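Yeah, one chain of the complex is gone here, protein chain that is, but the others are all in their spots.
Which chain is which? They are A, B and C, in the order written, and residues in each are numbered from 1.
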Amino acid sequence: MSPLLQVKNVTKKYGGLTANNDISFDVSENEILSVIGPNGAGKSTLFKMISSFVPTTSGEVLYRGERISNLKPHMVARKGVVRTFQETTIFKSMTVRESVVVAQHLRAKASLAGYFWGSKTAQQDVDSFGRYADELLAFLGMTAISDELASNLPQGNLRALGIAIGLATDPKVLLLDEPFAGMNHDETMRMVDLVRSVRDERGVTVMLVEHDMPAVMKISDRIVVLNFGEKIAEGTPSEIQNNEKVIEAYLGSADDEIGM
Amino acid sequence: MMNLSAKHVLGVAIFLLVIFVGVPLFIAATGRWDFYFTLTSVALLAIASAGVWLTFYIGRINIGQGAFALVGAYVSAILVVKAGWSFWLSLPAAGLFAALVAALLGLPILRLRGVYFAMITLVFTQVATLTALALPITNGAKGITNIPLPSGVSLFGITLIPDFGEIENARMAFYFTACILMVITYATLYRLVNSRLGHLCRSMQQNEELASSIGVNITYIRILIFSISSFFGGIGGAMFGSISQSVYPATFVVKDSVDFMLNCFLGGLGYVFGPMLGTLVIYFGWDLLFEFGKYQLLIYSIILIVVIRFLPDGLLSIRFSKGGKK
Amino acid sequence: MQRRTLMKAALTAVTLTALQTTTALAENPVLKIGFVGVTSGPAAAWGISNQRSMETRAAWINETGGYEIGGTTYDIEIVSFDDQKDPKRAIAGMEKMAQEGIHYVVGPNVDDGAAAVRPVAEASDIMYFPYAFPKELYTAPASNAVLGMIANYQSGPAIYKHLMENEGVKTVAFIAANESDPLSQRDGGVAAAKELGLDVVSDSVTYQVDTTDFTPVLTPILRSRPDLLVLSGVSPANAPQLIRSARELGFEGLISTETAQDAGVLAEGAGDLANGFISVGGASTPELASPMMNEFVDRYTKMFGEYNDESNTKVYALEYILETLKATPEAIDDVSAFKASMDSFSAPNPYMNGDEQLTYVGMTSFGQKRQIAVPLVVNVYQDGAFETMFIARVD
Partner (left out) sequence: MEQILANGVYLGSQYAMIALGLTLIFALMNVLNFAHGQMYVIGGFVTYTLYGQWGIPFVLALLMSCITLAIIGALIEKYLFAPVIKGSSREESTMLLAAGIAFLLDALILLVFGEKQRGVPKIVDGVFNWDFRVIMPYDRILICVLAILSIVAFIALMQYTKTGRALRALAQDRTAAQLMGVNVDRYSMIGFALGALLAGLVGGLLVTITGINLGMGGPTSIKAFMMVMIGGAGVISGAIWGGFILGFLEAFGLAYLSQYGDITYLLIFVSLMIFLAIRPQGLMGKPWG
């Protein structure tokens, strides 16, 4: 079976700077794959290219054999590859439930005009959105805060809200942007379980970009390591732990890591 | 249509009763016939302001509505005077043409945000005025004058709309027309904001990146909204041209664009009916202060400053619920 | 919410109006004359000179016992409305005048305002005296507007002809602000100049009204070295700067305009460089001004601190209205009587020495008498004051 997501020779240059150089790897269906690397390794640039938030300089990203790089972001989302953001990127003045309802935009059956006139399909959509939002929030354990304004939520909940918004679009692949950043150990472990259950119970393939080594080791099926814009290793957590290049890269920039 | 509570229905009914029955009775009783024009102006300016409000809803400060009102006024005037169209046909045409201009213009400029979008629309207002001065079809500096009043419309011999030139009280006719248009505009706006499109706009207003990550085609919605908003501007402008029976390059200028924006701010950006109230207060307020002679502007500006100082989120922020009445 | 506010606003309005009418009570019955024009913002000077000349005259009349029309002595009250140079407001202003029961209104000051108020004025039986030049306002079927001054297409040819004959002017250049009124006036001037056989060497240069430096604007036009530079429809604010820049650039020909200017403004803004500047004024040059004109200027100065020479022409509209009403008392609330009397009306001009008459003119330009006959006094600015260059008449 061909891989779900393929990153093929992707390169990104900003002026003279090369953020990513000739990176290739695959993501298989139902897998949790993490991309790690020290600061400035080019993780977030790669992440943005996969979700088409920035264009590639060369190379391409394929989803089920279809190119999804260098499109408009919403086109990628429509194909089923959806990214999340770090906590500051939320719908500030919507409640949790409202956010999750809006995020189901892609699943709407009625047209915009249909909604305007209040057609029957639109009515059904609205009902189903509400039901699904409640179900999703229950699944994520967020029912208690569903009527809170997003701007009033604490950090940990914001991350969960981000994932809820992403899941509400009914994605095939969910791209998580540093889901564990700034969390303490307990919160991280809870998030690890949550991400697992997203994959296990909802059949969503997960790719994440992360700093937190222990969490990544725990959650990932496979890991891709970047350093200075290059891919230096790929493999299972145990393979990566014993990879000399990886150890060197991390030791070399140990100060930065502590600085985080 | 959907989930309008009894309270809402009552509110709407009272509102309609006031503007269509209450105001005419009040005017007849007090003899203040000049209120007809003032209120007609308020209704028309409120239509244009509704458009500005809508662009706020996708997070853009629009100081270009004067340009679209001018476009609308000219399109209608040219169609009526030079092509002999009925005013009632030229009215939607004016709105559509303004919407078309907005779509073409919006393609490059809607990528901008904040003051950048505000400034470019402000410059566009200047461009519209200067274009009207330079083009032959607009008659340049001389403007288009002697525009006939709206003609009648009849279907199968039944008069649907009387000829404004022949009826006794054209001001009243214009008042009713403007009010009907305003009611339609705000009903549309209300539905828009409370339907899915409105939710998507709100999501864009708050975070365009996140909106596009959940599959919202932000480019399309921005242009759609900007076109709708300019459609309102075009309609408002065309009606004004018809009332004054003349259009000049200076009929709508930068000051009007700024005024439309202020109407929205004053009423409150968070409320659908904010621009309507804002227009009423700003326009009517000026007229009421007429009695103060040369201190009119002074008093007017002081009141404005006091309001914004103590109600920075607009007049409607006194009420805490969201969404306006209806 | 807005219902309540609307009602409140409406109630306040009624109370205010009620108050106003009661305070206006005096011994004599009051005759209200309206003014709709711009008295704030960039063009405030136009309307204010208008409004103040009316108020000065009204106060003078009231002080001396009122104005007798048809056996009744009236106090004159001026009701002013600031239209902010916005045609939409101008309509509201005219509605307000109709509301006050006023049939005679001076203004508006600009073309678009004058055109916009026409439907209201005609519907509410208001005669209005705009300071705007579009001919369709005064030509039939329009019949309620009376041009309150001399149009540039009337004064222009007279000035050009005089300068051709007496100063040997052969080439002329035009410059105008990029706005409706000045551009229309420029087009009119160019046509008139061509008809007289003048060589128009430049007619395309325009400037924005907010220009602060006219050197770059004038540089190309002066390269064509015209004998006469016409500042079409120039505002009193821009005139001194234009004159100064042109002179500083070494221009030695004549400079003229067809609008009224203020000597004080010219003196402050351009000083001696303005000497020789030709403009159109009323009758306040010493040899023409009657004692009444001088008293008017005195009273105006006392009332408002400073006179404005633009009022020399603007004093006339009110005088015409009152004199015509005196001649035809029933016209006080019958506009058609006013119109009927316009053809034959004639009264001595109180502001000018000699036996000048106040009459309505305009047959040549409009085909009907819809213009007040202000003496076309062409002035030359010299060392802080205007001197009469020549006087002409409009028919």
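Here is the rule we go by: contacts are C-beta pairs under 8 Å (C-beta built on N, C-alpha and C of every residue); 3 or more make two chains touch, one makes a residue touch a chain.
Treat the numbers as computed from the prediction; the structure is a model and nothing was measured.
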item	value
Chains shown that the absent chain touches, full complex	B, C
Residue touching the undisplayed chain, where the options are C:167, C:195, C:268 or C:395	C:268
From C:73, C:215, C:275 or C:368, residue that would touch the chain that is not displayed	C:215
Omitted-chain contact residue, chosen from B:12, B:89 or B:112	B:112
Of B:61, B:102 or B:239, the one touching the omitted chain in the full complex	B:61
Residue numbers in subunit C that touch the chain omitted from display	39-45, 48, 178, 183, 203-206, 208-210, 212-213, 215-217, 219-221, 236-237, 240-241, 248-250, 262, 264-265, 268-271, 305-306, 308
Missing-chain contacts mapped onto subunit B	56, 61, 108-109, 111-116, 118-120, 122-124, 126-127, 130-131, 133-134, 140, 254-255, 258, 261-262, 265-266, 269-270, 294-295, 297-298, 300-302, 304-305, 308-309, 312-314
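Assume only the chains that are shown with their structure count from here on.
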item	value
Chain located farthest away, centre of subunit C as origin (C-alpha)	A
Most central chain, Cα average position	B
Euclidean distance of C-alpha centroids - subunit A vs subunit C, Å	71
Whole-Å gap between the CA centroids of subunit A and subunit B	43
Between subunit C and subunit B, distance of the C-alpha-averaged centres to the nearest whole Å	34
Residues within subunit B bordering two or more other chains	none
Shared-contact residues (touching 2 or more other chains) in subunit C	none
Complex interface listing, subunit B residues touching subunit C	14-15, 18, 26, 30-38, 41, 130, 133, 140-143, 145-146, 149, 170-171, 240, 243-246, 248-251, 255-256, 273, 276-277, 280-281, 284-288, 290-291, 293-294, 296-297, 315-316, 318-319, 325
Residues of subunit B that touch subunit A when the two form their complex	1-2, 191-192, 195-197, 199-200, 202-203, 206-207, 209-210, 212-219, 224
Interfacial residue positions of subunit C with respect to subunit B in the complex	1-3, 5-7, 9-10, 12-14, 16-17, 19-20, 39-40, 80-82, 84-89, 91-92, 95-96, 98-99, 110-112, 115-120, 123, 134, 136, 178-184, 187
